[in-house]
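With one protein chain held back, the other chains of the complex are shown just where they sit.
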Amino acid sequence: MSEFETIIGLEVHVELLTKTKLFCSCSTAFGAEPNTQVCPICLGLPGEIIPVLNRKALEYAIKAALALNCDITDVIDFDRKNYFYADLPKGYQRSQFFNPMGTNGYVEIEVGGSTKRIGIKQLHLEEDAGKLLHTGDDIITSPFSLVDFNRAGVPLIEIVTEPDIRSAEEARLFLQELRNILRYIAISDCKLEEGSMRADANVSLRPLGSNKFGNKTELKNMNSFRSVFNGIEYEVKRQSKILREGGEVLPETRHWDEDKGVTKGMRSKFASADYRCFPDANFLPYELSTDWIEKLKDSLPELPLARRRRLMDEYGLPAYDAEVLTSSRELADYYDATLRFSPAPKVVSNWVMGEILRLLKAAEIEITECKITPENLAELLRLIEKGEISGKIAKEVLEEMSTTGEKAESIVQRKGLAQISDEDTLRKLAIEVIAANPRSVEDYRSGKKKAIGFLVGQIMRKTKGKANPQLVNKVLEEELNK
Amino acid sequence: MAYEHLEELGKVVVERCRNIDKESGVFVSFDADLIAEDMKLFEEKLEQGEELPLAGLSFVLADNISTAGIRTTCGSKMLASYQPLFDAEAVSRLKDNGALLAGKTTVDEFGFGVSSVKSGAAKAVSAGAVNFALSVDTVGELRQAASIHGIAAIKPTYGRIPRKGVVGYAASLEVLGIMAKKVTELAVILKYIAGHLPADPTSLIGEVPDYPSLLEEGPAEFKIAVPADWSEARGIDEPTKKIFGTQLKLLDEYGFRIELVPFSYFYHSFLVAQFISAVEAFSDLANYDGVRFGYRDGAKHLQEMFINSRSKGMSNRLKRFLVFGALVSSKKYFNRCYLQAQKMRTLIKEELKTRLKKYDFIFTPTVPFTNAKTHDAYHDSLLNPASYYTAAANLAGLPALTIPIAHSEVHMPGLHFIGSDETGLLQAALRLEKEYL
Partner (left out) sequence: MTISKEELRRASVDARLKLTVEEEERLLTDVNKIIQQAKSLINLDLQEVKPTFYGSEQKNFLREDIEGISLKNDEALANAPESDQFYFRVPKIVEE
């Protein structure tokens, strides 16, 4: 066991799903030619300085703050965070420094079977910077860099946690829960790999039992849940080695190098420690009405945690099922919708988590694009329940449903897949099979009861799997024991 | 209009502009062909029955106001070859109404401070080369230039004229203003360029009054507050004291009821404005980094490029001002200097508004010194008191107006009025103009 306690705070940037930028009407669409989604305002051209706030971006930020249980500010204003960098068009970034959108919130995560609350210090709205491209192998050897300002001015929310996170695993769980929540409220697609969700971690250690914080490093450049986990793990090991050897952790920004699996210090003598934040006089304040906030609060869907709990309490699902089914709002909606037509929560859960997810994955589509309607899925399960088709046949039918969107019953009828439960027919087949396989019969009669399985298989083959398995067993046993 | 043919008028404007430019170097951009083309275009529009209420009027622009495709240098090496993509909103409005842009005039770097030499817009109007000029007023530059060159100018309420396309240096203070010889011209031009622009929420909403038709109205007598300690202004010279003292007595005859009124905060205004404008300038001019436009100097790496480009692209005077701004907004001085100044601004604004409830105007000299040479001597220093009387109106966002004391043998200070609205200021100025001229 370690003699240190790990203290982690996360700063998460999330790109909002608006059509246009935060302060100008340039498109935010992904993948355009460089520097074609820019205008005098987001390029910071002389005299083109006046921002007009995007209503949708504001709405999304409020929703996010509400979903993270924050207190909401009553006035929206923007401050200038002043520094110089090639991707920053105006020499300052507009951000909510003095009056953040939300403060004092929390997210609950499940750690080791119990619920842990991670505090949200604040959530604020701000504008993104442009994108730098380095020629050559990397930023260090690159003789010059290229700048694309298409992303400059795209609305972001930054979520700053309290230093409540105690391990890389908790950090990963927090980020997953956060992503889940933000996707539920449909304000961001939260793709770490594409940069629409970016997480920096402040990591420090302190001796167990101490309540003073040690020096922290700020970890950047972690582009997946795995790299967040690995980067923090690495940094914790690095810092504990320094501390164990009696050294001091240098407070600095460190970049996670995914390929080499290490963090590296990045220092600049020009890095500013003083952003001189002050209100941007070009943006006149906006007063939030409690009406609007209430309306947005009412519009929030049931959030992942509440939904998980409901699935467990109301339907008695195991925690695992509840977690898988609520991993996206759409999947959970699908599950809930199916239950409106089916009385068997666990059966539906098994089928959704198993066959439905497998089919989606194979077809590379989302649940919203699935042709099997909840009602049709429920009907299929009913056919199994009534013994009209076997589970195995049902899987075939489901596959067919997923491509055609047809109802289960009509597929079963069209293809003649209904289960054969007629005893005379099956007995006739049993007699045939017994006659054709004397060795298995002999095995069975000499005590190897398992040999009956082969005979059952033969009947299934002859009926293309449609024979009622229980009935087949029964008549076979009767004939064999005659 | 006195001229039947706009093209003929264009030629006259060209002639006059060339003369004044030869005499005292007024223009940064001047293109006689462009003037001829514009006039031809206006004529065609008039022939097609389009209404161009400003046809026949010509103007110049201080070179920190954007003009599409015409160099807009802001008087800085930083933007020596910069060509905006769009006209400033006020410029579009003027052109749409038929006013002729004669050229772009010299301006002190980014409109910060004013010297007699570089106030090209005021010179052009004063020489009668054009009817009016647009220029930026941040702590009083427009009014001071007008005062130095013996013409009238109005600094409207903050946001009265959209700022889109105006290259300023202090966002919370700067407004576009108008210079002209005649009060009527100020009123006419203001009518056509004032008014809200949705793309600029800082521009004022609400109907724009028909200023020209309201000029002759107004009360029979105006109540005027003069700061009791007006003669103790920093840097005030003897002639200013004498002349302004005489004016105070004269004004009473023209129906201006003058009262000396104590002010508690007004006297802080020029220092307060200096702190605030410097901090805002530090940030407002941070986009001049050599990346997307403007001057770039060679360097080994990015941060050095920023330093070299900015240091070589800007004058020493401006650099000192910007570093001053960075200094008084740094962590250690943020509360004591910058925030303290913004709080004092509140008190100054409240004081002015309280006075303007009881009095129609606050009346002072425009500049504390009569002589352009004194003005220029102070120009290079951060300790310049030229804005002593003018900065308060910018801090409070209130409109102000300067009109010259005419028929005088020496340089005279302008008379400076701060009011609640443009209409009242223009009415009072017109009445004075009639009495003086």
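As written, the chains take the letters A and B, and residue 1 is the first residue of each chain.
Heads up, the rule we're going with is that a contact is a pair of C-beta atoms (placed from the backbone, for glycine too) under 8 Å apart; a residue touches a chain by one contact, two chains touch by 3 or more.
Because the structure is a prediction, the values reported are computed rather than measured.
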Given B:Y82, B:F244 or B:Y359, the one touching the chain that is not displayed: B:Y82
Selected from B:I205, B:L260 or B:A377 as touching the chain missing from the view: B:I205
Which residue of A:T6, A:Q37 or A:S440 touches the chain not shown here: A:Q37
Candidates B:K241, B:R310 or B:H416 - the one touching the absent chain: B:R310
Residue among B:V114, B:A153 or B:L173 touching the omitted chain: B:L173
Hidden-chain contact residue, picked from the options B:M344, B:I362 or B:I405: B:M344
Hidden partner chain, residues of chain A it touches: 18-20, 24-27, 33-40, 43, 45, 52-58, 82, 84, 86, 132-134, 139-140, 142-149, 268-270, 272, 274, 276, 278-279, 281, 284-287
Interface residues of chain B (partner: the chain not displayed): 81-83, 85, 157-159, 171-175, 198, 201-202, 204-205, 234, 268, 271-272, 274-275, 282, 286, 289-296, 299-308, 310-311, 314, 316, 319-320, 322-327, 330, 332-333, 336-337, 339-347, 349, 381-383, 395, 397
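Following the convention adopted for this analysis, only the chains that are shown with their structure count from here on.
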Distance from the mean Cα position of chain B to that of chain A, given in whole angstrom: 56
Residue ranges of chain A in contact with chain B within the complex: 40, 43-50, 52, 80, 82, 84-86, 89-92, 145, 147, 149, 268, 270, 274, 276, 278, 280-284
Chain B to chain A touching residues, read off their complex: 64-66, 72, 74, 79, 82, 84-86, 88, 163-168, 171-172, 198-202, 279-280, 282-289, 291-294, 302-303, 306, 326, 329-331, 334, 338
